[in-house]
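Complex shown without one protein chain; remaining protein chains in place.
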Amino acid sequence: MPQFEKLTMAQALNRALRDAMADDPSVVMFGEDVGPLGGVFRITDGLTAELGEDRCFDTPLAESGIVGMAVGMAMNGMRPVVEMQFDAFAYPAFEQIVSHVAKMRNRTRGRVTLPMVIRVPYAGGIGGVEHHCDSSESYYAHTPGLHVVAPSTAADAYTLLRAAIASPDPVVFLEPKKLYWSKEEVELDADRPGIGTAAVRREGTDATLIAYGPSVPVALEAAEVAAQEGRSLQVVDLRSIVPFDDATVCDAVRSTGRAVVVAEATGFASVSSEIVARVTERCFHSLAAPIRRVVGFDIPFPPPKLEHFQLPGVDRVLDAVDDLQWEDS
Amino acid sequence: MPQFEKLTMAQALNRALRDAMADDPSVVMFGEDVGPLGGVFRITDGLTAELGEDRCFDTPLAESGIVGMAVGMAMNGMRPVVEMQFDAFAYPAFEQIVSHVAKMRNRTRGRVTLPMVIRVPYAGGIGGVEHHCDSSESYYAHTPGLHVVAPSTAADAYTLLRAAIASPDPVVFLEPKKLYWSKEEVELDADRPGIGTAAVRREGTDATLIAYGPSVPVALEAAEVAAQEGRSLQVVDLRSIVPFDDATVCDAVRSTGRAVVVAEATGFASVSSEIVARVTERCFHSLAAPIRRVVGFDIPFPPPKLEHFQLPGVDRVLDAVDDLQWEDS
Amino acid sequence: MTRDPDHLLPSDRPVTLMDHRGVAVEGAAHAMPAPEALLTAFAALVTGRRINDQAYALVRQGRLAVYPSSHGQEACQVAAAQVLADGDWLFPTYRDTVAAVARGVDPVEVLVLLKGDWHSGYDPSEHHVAPQATPLATQLLHAVGVAHAARLRGEPTVVMAMCGDGATSEGDFHEALNFAAVFRAPVVFFVQNNEYAISVPLARQSVAPSLAHKGIGYGVPGERVDGNDTAALLAVLGTAVDRARAGEGPQLVEAHTYRMQAHTNADDATRYRQDDEVAAWVERDPVTRLEAYLCEHDLLDDERLAAFAADAEEVAAAMRVGLSEDVTPDPADLFAHVYAVPTPQLVEQAALVADEVAREGGH
Partner (left out) sequence: MTRDPDHLLPSDRPVTLMDHRGVAVEGAAHAMPAPEALLTAFAALVTGRRINDQAYALVRQGRLAVYPSSHGQEACQVAAAQVLADGDWLFPTYRDTVAAVARGVDPVEVLVLLKGDWHSGYDPSEHHVAPQATPLATQLLHAVGVAHAARLRGEPTVVMAMCGDGATSEGDFHEALNFAAVFRAPVVFFVQNNEYAISVPLARQSVAPSLAHKGIGYGVPGERVDGNDTAALLAVLGTAVDRARAGEGPQLVEAHTYRMQAHTNADDATRYRQDDEVAAWVERDPVTRLEAYLCEHDLLDDERLAAFAADAEEVAAAMRVGLSEDVTPDPADLFAHVYAVPTPQLVEQAALVADEVAREGGH
């Protein structure tokens, strides 16, 4: 019997950790300040108190150390979940992630597997100072051997984190910081469709907006505004960047013949480039216009007072839709 | 008066370093084994002996240390050039590169600039064991604030490295390992067109091959074979990935109406995705077929005995060209 | 030269020149700094404390997004700046606002970062103060590079590289100390051990006898000092700077101090430490301690005290004015400083934003 509760995304993530740890004693959670403090975003709130220091604990302040230790624990029968405090603070662990986390199964022909989750509070929109608002998904998505997911709803946060913890493969789990406090009715169901499946969040016939993580609410809002203006926009939420759900995305785009990709990350050589490239490769003759991108500019993430210029907003999405070479315009 | 000499790419790089260091006492070269040994690829051969230990020196074995120290030296009036021993061994420096090298100018509104070069022996094709053959350009190209270049000829190796050292901004300089020993007549000219300009390496009218670094010779060979089969392929060598020469690339593609991107790196969320996306965005109505990619599969770089399956080869390029929906086929 | 390993180990107890009540300690390891030096430091301490408290208030008023206060650590802040010569460099962290100010940087410019108008708000080359570093320990390597460049050119520059206890766990700390040691770079690594890295207590960070014991593993002398004793800090850091300048290579100094407030205003310190632990540090306060000493030695009287307070108040007033200004952000700035010459891509993107702004009527 599925359970329903009104939760913020932060609470849904906390519940996912709690439930996974209760179900499986090999799941452990660690990182910086995740113990008594409950993490700077309180995602691990209460876990140490309830489950004990051996299950949820603080480490010394060193991200390569955190990820490297998780590799070893996963090699030895555990399912570690680690938290990187902010997106840019995962970079010290980059070598561990690229050269080991992503490759261990492959190097050993499947003899050593790494069921582990790297949780990354991710992206902007919270007025954070420099180094606190990076959108780093492209680095991970470009690295074969990693799964990369980004929920946009509290319900997906729960389901996808449960799926990530249950996965036999390492998952980079991107948590859109600006959505941590958005509340909704959540079905606490670990068995809903998980990693690898996109969701059509809104039906529409004129054009398809493709988004993930923090950009999904923007796309939905744009579709709402467009509807008032008489244009019917479909919204696809990737949920899972790797594996990529080509079928759902391409079906959607073929059905409308037009598409805009919305993403916060800097556009150059990114996940958004990939979406444009692969959808165009597959749907070329269904496209009435080139796929447009509303994505971060190719600049370092701006200071708080300027970040709204960098974040894809409803107006910019609607401008891009307008640009899709409508015959009647 | 330009000077001509027959040199390998390795020698051309060595000459570029030597000439830049002779011209400007603030240029220093350091890294692992770059001193008496001359680097594992001998790119720094003779520099310590000729210019002294203060100008070209070995460091302790720590890549974050190497790049971080270069940041400080660049802050204090030097133009450091550092060598990462192999592509995958630059990952420990990732945080320094992304959070500092790329951002310092921006963070300080141009008050602190970092004229520095990070040299990376790069990509596969040399039968190297794991971790020695990564194509890491997408990580850097996705990071605003870095210039990213990759020569495909000895002449460009010289010109682009001189330009990189002279640049007021940090440059990630990717040296295709498999081309180190290819020899050609080189014009030792620091003033030929440098960073930011692509080159049309071969004229052609039927389709455009877009390549860079190690894939350029493959594209040229494919064009040669195609010519024998009666198909005229144009070859564009990017030379500079960031900044990207939209004008040259798009002009080329518009002139043929068909294109194939050739690159060794894993395709997903990569520079090759970006090329497809941006060229399609700009040339959509000139395209007779979707742009095809002949790129690395989304797998960790294979062991030596299997690497030929991963590397884009002439046959695969020609297959992709055949796939470009020719009316007469 | 083989160094005698014993010279690399810190003293058993942190160097102290005056006790909690400001009474000079007998048989101390260093001479008491000259009265003028102590008075200079005291003025800066008073100002530093005022800056901390003013910044904290500005957060509550919504003028700053957040503030990592060095309340309680002002002696470290002030001494780190004061022992440097003009051409020297200071590498501060996010918590070292007061040190940057003590070195001459305008507090309003320092706080631009936390106000959110831009990232680094001051010109690092003006006072040789590097941009405040957030990615922990990364700046220590930059400090080594600055020092090594100066050394290669034969300049007498010394670099003061600051970090916290937590940051010593990062790989970059290790690499910086080792590089500095191997290249004999004139860097003083100054660790403010304030017992916490956000919520994580020192015991979870390290089980070494002290953080200064890390020095010997690099061939770097380590020293420990009472981080709330301004006199001891001036002496120990001053000696370290002298040694580095004399060509003795890098020095490591660990100051034992305490973060009196939460990590930042956004932090809830009650989740991980008890009030009585904090209370125990109140009596060790660096400002009152030095004040007691100076008064006892007739170096300070009420008049002077009032003058110092007034100076500090002026700084605070300037902060209030400077930081209440609403700067209208210009989006063109976003594209102007990514490269010396914007790429064609950035030119396009800047034009797009300019167009948007124009259409919205300059908003």
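Should a chain be cited, it is by its letter among A, B and C, assigned in written order, with residues numbered from 1 in that chain.
Keep this in mind: contacts are C-beta pairs under 8 Å (C-beta built on N, C-alpha and C of every residue); 3 or more make two chains touch, one makes a residue touch a chain.
Remember, predicted model here, so these are calculated numbers, not experimental data.
Asks: Give the labels of the shown chains that the missing chain contacts, considering the complete complex.
Replies: Contacts of the omitted chain with visible chains: A, B, C.
Asks: So one chain is hidden, and I want to know which residue out of A:Met75, A:Val200 or A:Val225 touches that hidden chain in the complete assembly.
Replies: Selected residue, touching the omitted chain: A:Met75.
Asks: Based on the whole complex, identify which of A:Gly196, A:Gly257 or A:Gly313 touches the chain you can't see.
Replies: Within the whole complex, the residue contacting the unshown chain is A:Gly196.
Asks: Consider the whole complex, including the chain that is not shown, and state which of C:Tyr218, C:Tyr293 or C:Phe308 touches that chain.
Replies: For the chain that is not drawn, the touching residue is C:Tyr218.
Asks: For chain A, which residues touch the unseen chain?
Replies: Contact residues on chain A toward the absent chain are 28, 54, 59-60, 62, 64-65, 67-78, 80, 92, 95-96, 99-100, 103-113, 144-145, 147, 167-169, 196, 242-247.
Asks: Which chain C residues would touch the chain omitted from the figure, given the whole complex?
Replies: 2-3, 5, 8-9, 169-175, 178, 181-182, 204-209, 213-219
Asks: Need a quick check: the contact residues on chain B for the chain that isn't drawn.
Replies: 32-33, 35-38, 40, 58-65, 88-89, 91-92, 127-132, 268, 297-300, 302-306, 309-310, 315-316, 319
One rule holds in what follows: only the chains that are shown with their structure count from here on.
Asks: If I average the CA coordinates per chain, which chain comes out farthest from chain C?
Replies: Result for max centroid distance from chain C is chain B.
Asks: Can you check how far apart chain A and chain C are, centre to centre, with Cα atoms defining each centre and the answer in Å?
Replies: Result: the chain centres lie 36 Å from each other.
Asks: Roughly how many whole angstrom separate the Cα centroids of chain B and chain C?
Replies: Using C-alpha averages as centres, the distance is 40 Å.
Asks: In angstrom, rounded to a whole number, how far apart do the mean CA points of chain A and chain B lie?
Replies: The computed centroid separation for chain A versus chain B comes out at 30 Å.
Asks: What parts of chain A, by residue number, touch at least two of the other chains?
Replies: 64, 88, 91-92, 130-131, 268, 297-300
Asks: If I count partner chains per residue in chain C, which residues reach a count of at least 2?
Replies: Those would be 118-119, 135, 171-172, 333, 338, 343, 345.
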